[in-house]
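A protein chain is absent from this complex, but the other protein chains hold their places.
Let's look at subunit A:
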Amino acid sequence: MSDTNEPLVTELDPVIHAQARLRVVSALSVLREDDRITFPQLQESLRMTAGNLSVHLRKLEDAGYVEVTKTHQGRTPATLVRLTRRGRLAFDDYTAALRALLNP
């Protein structure tokens, strides 16, 4: 690990500070508050396997950053994902921290 990585580890949110979860949270941040994306669409946009995405969503859910709901769209069951207010705050803080690291 190079020197530039040192401050990252000490200052940044460990829940988001993993490539896969950073991608998931970034993708969800595009949604407007209260909008939910379908699981298959999120998976397709992120080009992740369903299993991998599920694992990371569960970790984000445990941290209270995302909300996963099971519902029905017509007759077909659907899984919907949204970023919680807490998750959005964490994402905003994370990006602000990154910018601060770039332009101290």
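Quick note on the criterion: a contact is a pair of C-beta atoms (placed from the backbone, for glycine too) under 8 Å apart; a residue touches a chain by one contact, two chains touch by 3 or more; residues count from 1.
Just so it is clear, contacts and distances are computed from a predicted model.
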Missing subunit (named according to UniProt) among the choices "Methylated-DNA--[protein]-cysteine S-methyltransferase", "ECF RNA polymerase sigma factor SigK", "Monovalent cation/H+ antiporter subunit A" or "Transporter": "Transporter"
Hidden partner interface residues of subunit A, rising order: 2, 4-5, 8-15, 17-23, 26-27, 29-32, 34-38, 41, 44-46, 56, 59, 71, 73, 78, 80, 82, 95, 98-99, 101-102
